[in-house]
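To start, the structure under review is shown below, and the notes come after it.
For this view, one protein chain was removed and the others were kept in their places.
Labels A and B are assigned to the chains in the order they are written; within every chain, residues are numbered from 1.
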Amino acid sequence: MSNTPSVSRSVAVTVNGTTYQRDVAARTLLVHFLRENLNLTGTHFGCDTGHCGSCTVIANGKLIKSCMMLAVQADGAQIETVEGLAEPDGSLSPLQQAFSDAHALQCGFCTPGLMLASKYLLEHNPNPTEEEIRRGIKGNLCRCTGYVNIVRAIQNIAADSAEKGDLVK
Amino acid sequence: MLLKEISYVRPHSIDEAVALLNSYPEAGILAGGQSLINVLKMRIGAYSTLVDISALEELKQIRDSAEFISIGAATTYDDIIHSPVVMVSRPILAETAFRIADQQVRNRGTIGGNCCYNDPTCHFPPLLTAMGATMQVYGSDGMREMSAEEFFVGYYQTALASGQILAGIRIPKPKRPYGDAFVPLSVGGTDVLNAVTVTAHVELDEPGTLTAVRVVATGVAPQPLRMTSVEDFVHGQTGQFSDLAGAVATFDMSSLEPPSDVHASGLYRRRMVPVLARRALKMALEQVRRGYRE
Partner (left out) sequence: MSTVFTDNKTDTIRWTGKSIPRKEDDRLLKGQGRFADDIRRHNEAHVYLLRSPYGHARIRSIDVSVANEAPGVIYILTGEEVAVLQKPFMEIAPPPGGLMEDYCLAVGKVHFMGEPVVAILAETEELGRDAADLIEIDYEPLPAVVDGQAALQAGAPLVHEEAGTNVVWHGVYDWGDIEGSIAKADKVVKIDRLHFHRFTSTPIECNAAVVEYYPGSGEYTFWCNNTMPQFAAMFMGPALGIPTDRLHFVTQDIGGSFGNKITTYVYLTICAILAKKSGRPVKWTEYRTDHILGGSHGNERTFSDIVVPVMADGTILGISAAAIDDAGAFPRYEPLGSVIWSQVVPNVYRFRDVRIDFTQVVTNKCPVGPNRGYSRLQHMWMVERVVDIVAQELHLDPVAVRKQNYILPEQMPYETPNGCVYDSGDYPRCLDMALELIDYPKWRERQQTARGTGKIIGIGIGSTLDSGTNNFGQARIINPQLPFSGNGEVSNVKLDLYGEVVVTIGTTPQGQGHETTAAQVVSDILGLHPDQVRVLIGHDNARNVYTGFSGTYASQFAVTGLGAVQGAAEKLRREIVQLAAGVLQADESEIALRDGSAFVQGQEERAIPFIGLANIVFANNATMPPGLDVSLNCTYTYRPPFKVPDVEKKFGNLTLTYSTQIHASVVEVDEETGQTTILDYAAVDDSGRLIHPQIVEGQVHGAAGLGIGAALYEALEYDEEGQLLTSNFYGYKAVTAIDVPMMKTAAIESPSPFSPNGAKGMGEGGGAPLHAICSALQDVMRQKSGAIIKDSYNPSERVYWLLQNAEKSRQGVSVEESGHGL
């Protein structure tokens, strides 16, 4: 058999456009890989059962929880994390700005995951209803905001892009 | 969050996956991982090798034929939700998948994983049972088929033998007006945890009588439970049938010994079965009468 199981592997993972080649243990979760091996500490974790969504990233265009995936499974993947959200000149993206304007973050711990969930939602549904927004961020727990201003931030950005007639980046 | 040391392999074909399973006795299948990785985090699983089938395209296809929809076991919930085939032929699959967890989990979790995990709160075991689905099991001796009822044998248990993989699921396409309804009782909030579910399926035959009736409850028995007395009562009635309470009353609730846990008491679960059964039948019958599903 050409393929044998191994306890560690060499992986190439592209995060926010940069490709990282690393040896990683098979038991390492993607979230730990991002935080510990790549020092991308903007991706957080707040539980150990895949409920809180703080570790949410986009992998190969799909919104996922990085604590529910092994780092070895990300071999060859394209990953987007919070560190890649801002504009190239460092200014806030419209989504980040909408979160700030609506006071959609307090402690800011769940915020990276929530912004990625929002980005994914708006990419797939640029004009969501309130119900669709709430469904879209259901996998992300926030204990500070009661979700009210997060929903508003997403509504605001959807309304803005509708006005401008462009899709959310 | 800290897994035991584990070996990992990514086979290139289902045959290779089966070969790996048979070569490494403590090997297990990793598909979407949305249950398995949690089990590994808690270090309660016995696996020392993971065979990752999540990238096997041959297991991720949704195929349409005259009689069936075939769904590969590694197809994600999100792919089912967005499948035009599903939307046209059996939309209940998408509606039910949409209730599972959240977007992130739906993007990785698979229908096969849902079936193989067979937690009593899972969505697909009762739905597939009510739909009369066929489970396609692949092993070193090739493909074998069994009914969903044969497949789901007990709490967290399926008829899969070691060295076998659930490869796909075949779901019949009714040729006459039909109704499908999945009614969960979620505790802890909306679509959080299904304490009890009832799924109903009915079809209307040419003379205008109800047939192929299936009513399936979960959360009250080790496996998806066919409420056969209800099915029998409804079978052969006209499309205008409305005595839901009478139909449900035929079922002997006292025979149920549902589990009590922190989510719900056994007694409450038992009380919810007739309520959800009436609601599921009502929804399914409305669809039949309309002749289509909305």
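Criterion: contacts are C-beta pairs under 8 Å (C-beta built on N, C-alpha and C of every residue); 3 or more make two chains touch, one makes a residue touch a chain.
Remember, it's a predicted structure, so these values are computed and weren't measured experimentally.
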Residue of B:68, B:98 or B:268 touching the missing chain in the full complex: B:268
Among A:27, A:65 or A:119, residue touching the chain not depicted: A:27
Residues in chain B touching the chain absent from view: 1-5, 43, 185, 187-193, 261-265, 268, 271-272, 275
Missing-partner contacts on chain A, residue numbers: 25, 27, 35, 39-49, 51-52, 54, 81-83, 85-86, 92, 96, 99-101, 103, 105-112, 115, 130, 133-135, 137-138, 140-151
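The working rule: only the chains that are shown with their structure count from here on.
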Euclidean distance of C-alpha centroids - chain A vs chain B, Å: 29
Interfacial residue positions of chain B with respect to chain A in the complex: 1-12, 16, 19-20, 23-24, 27, 30, 33-34, 37-38, 40-41, 49-52, 54, 78, 101-105, 107-108, 191
Chain A - residues contacting chain B, complex: 1-7, 9, 25-27, 29, 32, 45, 48-50, 53, 56, 62-65, 67-70, 72-73, 117, 120-121, 135-136, 138-140
